[in-house]
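Note that one protein chain is taken out, while the other chains of the complex remain in position.
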Amino acid sequence: MLDFAQRWVKLRRDRRVVWAATIALVLLLVLLPFVTDWAVGRTWVRIAAFVLLYMMLALGLNIVVGYAGLLDLGYVAFFAVGAYFYALLASPHFDLHLPFWLLLPAGAAVACIFGVLLGAPTLRLRGDYLAIVTLGFGEIIRIFLLNLNAPINITNGPQGVNLIDPIRLGGLSLAHTHTVLGFTFPAVYNYYYLFLALTFAVIFVSVRLEDSRIGRAWAAIREDEVAAAAMGINTRDMKLLAFAMGASFGGVSGGLFAGFQGFVSPESFTIIESIMILCMVVLGGMGHIPGVVLGAVLLVVLPEALRYLGPLQQILFGRVLADPADLRLLVFGLALILVMLLRPSGLWPSALRRRELAAGGGAAADGRA
Amino acid sequence: MDIFLQQLVNGIVLGSIYALVALGYTMVYGILGLINFAHGEVVMIGAMVALTVIQLLVGSGIALPGPLIAALGLLIAMPVCMALGYAIERVAYRPLRAAPRLAALITAIGVSIVLQNAAMLVWGRQYHAFPALLPAAPHTLAGATVNDLQIFIVLLSAAIMAGLLALVHRTRLGRAMRATSQNPEVAGLMGVNVNTVISITFVIGSALAAVAGIMVAAYYGIAHYFMGFMLGLKAFTAAVLGGIGNLAGAMLGGLLLGVIESLGAGYIGPLTGGFLGSHYQDVFAFVVLILVLVFRPSGLLGEQVAERS
Partner (left out) sequence: MARKPVILTSLSFALALLLAGCGKDAPQPGSAVVVKIGQVSPLTGPQAHLGKDNDNGARLAIEELNAKGVTIGGAKVKFELISEDDQADPKTGTIVAQKLVDAKVAGVIGHLNSGTTIPASKIYNDAGIPQISPSATNPKYTQQGYKGAFRVMANDVQQGKVLGEYAVGKLGAKKIAIIDDRTAYGQGLADEFEKAAKATGAAIVGREYTTDKAIDFRSILTNVKAKQPDLLFYGGMDAQAGLMVAQMKTLAIKARFLAGDGAQSPEFIKLAGAAADGVVASSPGVPLDKMPGGKGFTERFNAKYGQVQIYAPFAYDAVMTLVDAMQKANSTQPAKYLPELARISHQGVTGPIAFDEKGDLKGGPITLYVVKRGKWDTLETVGGGAAPQK
């Protein structure tokens, strides 16, 4: 057992192995649409694209919750801001059709500003008070989006914005099927690859942030804000920066979502979405990028996979005992409970967290670590 | 002017309802530091169980006075909710006491989803009409209409709050609860059975939830498997507004939230010259909440606790 552990650690440190694993992973991700489409159908390619969108959202929330330790229950507001920004400026609504390469960074910047605006009043708040205020902000933004259609029609209210321009990269519309080198790339694949590229960028930024002065300042604030301030960290600026960075990821994801779906309405940006994104971060492993990635994958895939409870019952029992639509969310809730009971620090926590839990566990350790 | 009074009355009654649910939230938070997301669903289960009992009684044709039927409904709903609360605490929260706080939050969310969907399976997806059992004779007071049921709700929540305060401050159990909420380890050293105290707190909170459930269902005449979600959220907001962990704060927060929502819905239009209207009433409520918290970061009656390391 110990021998394997030592060999594993050696493997992880071996440069060549790491390179080979990375290349294999990248290759797998690039081939994923083709393999998935062939194996289980195009639905799962679309789900994969949503996984990537949510991954960006979860990574953004990870900065606020995981790195800086600020409980944010209204994160979906930034997703909404990014989506509506793109939607309003690239659709028949105002009859503006600004290009993608301009709108996406601008949307991220606008979301950044909102992040600072939302963060500013919360600086003195702790824990659950912060949670309720961020929740309030999330709702405020949604209600404004829902109602700013009178007296001047800004957001088109509950009807939503339709016929949003698909994303165009260098003259090529992602919404059309393209054939390159004998391979066909339908619209879903194109979007998948765009999302994949941006997800890599987001992961890269997250990794660099974590391992920087800013990241360490956030960790200090998370662990003990008073001590951090005593050490000379400008907690106010750092917290605002956390909100801003997290919000910008949300804005990017939102813009991509609007172009992908072609239609946005306030119904997509409810509290339940914020809660789901939070679940992804915590379930996966707060503050740990691979964990958050895993959390996003699981929480997007699981409810969709559970749609097949019908055929599964058919195979197991010969007939459908309970309507899958009835059971789907019930099983999902049970899964959430089970995972948190079995692995309270997340499915893939950072080594630091695992040690923390094991050390402070005391009475409740129960063989977890 | 008379609509101001009516809006005030509306707000106070609405606020008492929020307070009823918020008291349960705040009790649990006070002792565990946990936002029990599932509390709203326990309220819903209380309402649904009571509904089933009441429908049976009404359908059986036995002639009983309305309030008695409601009381019987409560009599059955309470133990069910108490058992449910106890089970949730033992199965979902106790194992996570030493875990990061957010783990218990996610579990609470999971429990909430499970309860909602279980209720959907048991009671179906449709809205159930709750029979009008309680007296609701209207009275007019300086131009505002208020009925017996509304007065009863306000008095009931005040009575419950008073009862809880007495429990927490005047009994041994209450002392044990306070001790546990301040420092569980030392309380244990002082001879308090921490696990039992926490379980009892949950059970009391859940009993309250049953009462709240019946009152909400009776007042609005409706019970539905999804009703707990919004109610729980509003109650949580109320509890935080008043200072979470503080019983009087829950009452105050609830009342304040109800009044703000009512007056907001009534007056945002005139106040902003027609630019904003009643569709922004939730925004109004949240803005007030944020302003309060900016100036009093621990809520209205929350303790101004210095950050201890």
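Every chain is named by a letter (A and B) in the order it is written, and numbering of its residues begins at 1.
Definition applied: a contact is a pair of C-beta atoms (placed from the backbone, for glycine too) under 8 Å apart; a residue touches a chain by one contact, two chains touch by 3 or more.
This is a predicted model, so every value here is computed, not measured.
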> Pick from A:N62, A:T134, A:S206 or A:S268: which residue touches the chain that isn't shown?
Replying inline: A:S268
>> Considering the complete complex, identify which of B:M120, B:L165 or B:A248 is in touch with the unshown chain.
In response: B:M120
>> Which parts of chain A face the unshown chain closely enough to count as touching?
In response: 5, 8, 12, 39-44, 46-47, 50, 146-147, 157-160, 162-163, 187-188, 257, 261-265, 267-268, 290-291, 294, 297-298, 301-302, 304-309, 311-312, 314-315, 325-326, 328-329, 347-348
>> Considering the whole complex, not just the chains shown, which residues of chain B touch the missing one?
In response: 3, 6-7, 10-11, 13-14, 117, 120, 124-127, 129, 132, 136, 138, 145, 147, 220-222, 224, 226-227, 230, 261-266, 269, 277-279, 281-282
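Keep this in mind: only the chains that are shown with their structure count from here on.
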> If you look only at chain A, which of its residues touch chain B in the complex?
Replying inline: 65, 71, 121, 124-129, 131-133, 135-137, 139-140, 143-144, 146-147, 151, 224-227, 271, 275, 278-279, 282-283, 286, 326-327, 329-330, 332-337, 340-341, 344-346, 353, 357, 360-366
> Of all residues in chain B, which touch chain A in the complex?
Replying inline: 29, 35, 92, 95-107, 109-114, 116-118, 120-121, 233, 236-237, 240, 244, 275, 279-280, 282-283, 286-287, 289-290, 293-294, 297-299, 307, 309
